[in-house]
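Okay, structure first, notes after.
A single protein chain has been omitted from the complex, and every remaining protein chain is retained in its original position.
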Amino acid sequence: MKNIKNTKMELSQETMNVGFIKKVEALSGSSVRRCFQCGKCSAGCPMRSFMDHPPNRIVRLIQLGQWERVLAGRSIWYCASCETCSTRCPNKVDLAAIMDALRKLSWDADGPSKESYVQLANKLFINNIKQYGRQYEMRLAAVFNVKSGQFLKDLMLGPKLLSKGKLKMFHSKNKNLAEIEKIFNRIEEMRKNGDAP
Amino acid sequence: MKHDFEPKIVAFVCTWCTYAGADLAGTSRMIYPSNVRVVKFPCTGRIDPVFILKAFQKGADGILVSGCHPGDCHYMAGNFHARRRFAVFRKLLEFIGVDLNRLEFSWVSAAEGGKWVEIVTDLTQKIRKMGPLTQFTDLADEEQWSGALSNPELKAVYDQV
Amino acid sequence: MSRIGVFICHCGENISRTVDVEQVAQAARQMTGVAYACDYKYMCSDPGQTLLKKAVAEHKLEGIVVAACSPRMHEKTFRNAAQAAGLNPFLCEMANIREHCSWVHDDRAEATTKATDIVRMLVERVRKNKKLVPITVPVTKRALVIGGGIAGIQAALDIADCGHQVVLVEREPSIGGHMAMLSETFPTLDCSQCIMTPRMVDVINHPRITLHTYSEIECVDGYIGNFSITIKKKARSVDMAKCTGCGVCMEKCPQKKIPNEFDKNLGFRPAIYVPFPQAVPNTPVIDREHCTKFINGKCGVCQKVCGPGAVDYEQQDQLVVEQVGAIVVATGFKLYDITEKPKGSAIKGYGEFGHGKIPDVIDGLTFERLASASGPTGGKIVRPSDGKEPKQVVFVQCVGSRAREKGISYCSKVCCMYTAKHTMLYKHKVHDGQAYVFFMDARTPGKSYDEFWRRAIEEEEAVYVRGMVSRVYQKGDKVVVMGSDIAVGVQVEIEADLVVLATAIQPRDGADTLAQKLGISYDKYNFYSEAHAKLRPVECATAGIYLAGACQGPKDIPDTVAQASAAAAKVMTLFSKDQLEREPIVARVNEKFCVGCLACKKVCAYGAVEEKEIRDRQGNLIRVVAYVNPGLCSGCGTCQATCPSKSVELDGYTDEQVMAMLDTL
Partner (left out) sequence: MSPTKNVLNYSYYPGCSLHASGKEYDESARGLFKALKIGLQEVPDWFCCGATPAHNVDELLSLALCAKNLELADAVEGDLAVACAACFSRLKTTQHKLGENEVKRKQVEQAIDAKVSLDKPVKHLLEILARDFGLENLQKSVKKPLSGLKIATYYGCLLTRPPDVPQLDCTEAPTIMERVLETTGAETVAWSHRLECCGANFTLSRPGVVLKLTGDILASAKRAGADCLVVACPLCHGNLDIRQKEIEEATGEEYHMPVFYITQLLALACGVPPGKLGFNSMIVNPTPLLKEKNLI
């Protein structure tokens, strides 16, 4: 995708994706229009310096229905879900929830940041739940390193943690693992039928 | 503490700002040297430079002229006119050879009791160091100083400012 | 004067603790002119005051010095006591030996010396004091209100309701001002005409209001309590006494295509017209510039059709003189005109917005007329160019305002709010339309104002873009707006159907001329200046003249009405007494010495100094001298210090008094 970060915005009822605004509002349960761009969210965001669009600008872009511009940036994948923004927003804009909604929408769509490490980690994490019911950090880390091509990453941490008894080499599956699978399946089913977002 | 020389200080102040500021210093029980004698005017705009000469002539060693801050004049522009007038007057004093350090202009508002104390104290100390002013006690007739510029040299200075 | 009584107060121990009061009294007895001196524990107490009164009688005192607290504390108390004892109160002065002495020094000997000095100074001063009598000025209890917008109407009604006569002068054929032009009003969105027209009718029906419309102030004489006003009533060409307001003349007038100013030229009117149907008075005027009869003498239709024979082509301008005691100035504002650069003004205009040549770029008032149910389109919002309903409307705030480069640095205060209102009115009328607003700040400091603005965005879905517009140009039937969104940090471009500019509020044309007639001051933009921004916000420095509404600075209706009522209250305060009594601390000119240089006139901030002609018995002008109008002088003394020939003196602060004090040094 071309870099649209600095290109001119042509605003019209056609170019402002109102459906997108409504979708984000529905998913997050938070108003987007309330935001008056005070910047308090960005002021306290621990991840601001790693983001290309600061959190307030993310809200601004949604207000204008500029989904592509949001997608084109990495900000949503750098949000740590720390809830600082939501806690401090003077307008009760739940930006952390909006970030969740955006990640979900990006996850569903074919966004440019699909390959992000964060997304990969999330995916593995969820797969872990599906397969084992619980997290096994060793496996998570190992698979992540393999899949992300960073074989040597955190190489030194592993043995250290093992020696401290912090990583379990073996894991037992939950007895009612079938239950979990059913939940995953039902959600998938619901989505297929349009019963769930 | 006793000093060798206790100067006489005369303060010309406006009633709305500086006089009230000096009152505040009193109600706040701030202590300052007793050398100052206050003469009250409705406005600094009323203060004729002749009064300053008269005070010097009568033995004042230092003079303070103080009114409202620019823009706060109770009479809108009196302090502004005063400022202009004294700018001219300073030139004249300088011309005569009076040390301008003996004449202080300041703005003290009704809320600035502390500033009043500071200014009076500093001026008193400054004048103590300078010693008594003698050259004026024998200055002749102050009425010449009512701004009638009979002396061409003075007029030249006046026109220049 | 040589029988002076000196009363030294202990103030409990407040003074006596540091000042040896007995020693001061002892010293006072030695001073020239002092006939009696004593000290007492509480001078301001009843026994203290009785002591003073008794002493006056017993010792036949002619002057009094009370050495006690600050005169700011008790001068009134002791002057009253002196008066009760039969002395002129201005022969009583206070020597401040508490705030300026006992409280601020700790050395008893020094403080006592200083207190003695202070008393001596005041004794010398009192010796030179003169009896002063409070000045009284008779008050004509009749007010003039200039300008018949909501400000003038409110002030006039308040004063008249209080029982006083009011003369209301309006320049236009009808009262109403801008508020009559508005559609609905923030922050409540009530219909402007619905709340305005009843007030206009109240004015014309009020038994104590004399209304002069189509009239202007010709000249103003006099001073507070006693103004004489000459009013020019412009020829209406219709006899107000005869006209029934039937409107037949307007219907029949063949000149129908004159752009209607009231509708911001969106509609037309005949040459004989009322500006709008609810006009007050409902009497037409003939616009002589456009009337055929006046151009070439040919028509005369209106006169023929007028039943009561009210049309009078011969009518002349008329001068009326009214006597009033107070004046309320309420001449309102005009909108910044981007189409032209006024001659001799710093205003630059907006070349980048096409200098107003693009038909679908309009100003806020035009939008008001479009949105008004009684407007030229019946409240339908359409584009001036082709009458189509606009689907994309761009509003631009701060046009002209806050633009030093363009000539105005102030904020117009109402446009943020009326733009928010416009986006709502638009959305209410064009449901599928989209409003955009380019803005720098949203200035909404009023009760329920910010909530109103937020509603425009959150509920009416106006898209606000923080950032300004750089250029506007026509592209086909669209108007392209080039702006920026500084939150996103990119340029924004919108192809709009209609662009509405929130242009600056400026004083009316001729505001300066009127100010000069009235002798009131105005700022560099021609807004009238109040005497004190915080403490006297509705009074002019010139006594007896008050300000209301947008002529003093940009203002919305609530502020305007509040100020108008405040001005009315000030007028009523003035009218509450038959005589105006003032402290006799005023300047007086000694005509014998005055050389007529008028240096005093230049420095007097109150316009109190006038020129006075001295004539001989034959009436030949001998010379001109200064005269201080005691009604206007506020006693600052600036003139006295300025006068090169020492010809003007401020009572109560004469040179003699000051010099006497200095002589004690």
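In order of appearance the chains are A, B and C, and numbering begins at 1 in each one.
By definition in this document, a contact is a pair of C-beta atoms (placed from the backbone, for glycine too) under 8 Å apart; a residue touches a chain by one contact, two chains touch by 3 or more.
Given the structure is predicted, the values throughout are model-derived calculations rather than measurements.
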Of the chains that are displayed, which are in contact with the missing one across the whole complex?
A
On chain A, the omitted chain is touched by residues 27, 29, 46-47, 49-50, 78, 80-84, 86-87, 94, 96, 100-101, 103-104, 107, 116-122, 125-126, 128-129, 133-138, 140-141, 144, 148, 153-154, 157, 160-161, 164-168, 174-176, 179-180, 182-184, 186-187, 190, 195-197
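Basically, only the chains that are shown with their structure count from here on.
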Gap in Å, rounded to a whole number, between the CA centres of chain B and chain A:
73
Interface with chain A, chain C side, in the complex: residues 391-392, 434, 436, 442, 454, 457-458, 461, 463, 465-466, 485, 487-495
Quick check: in the complex, which residue numbers of chain B touch chain C?
8, 10, 15, 19-20, 22-23, 25-27, 29-34, 37-43, 45-51, 54-55, 58-60, 74-78, 81-82, 85, 117, 146-148
Touching residues (chain side chain C, partner chain B) in the complex:
70-72, 96, 98-101, 103-107, 110-111, 113-114, 117-118, 121, 531, 541, 585, 603, 605-606, 634-638, 640-642, 644-646, 650, 653, 655, 658-659, 661-663, 665
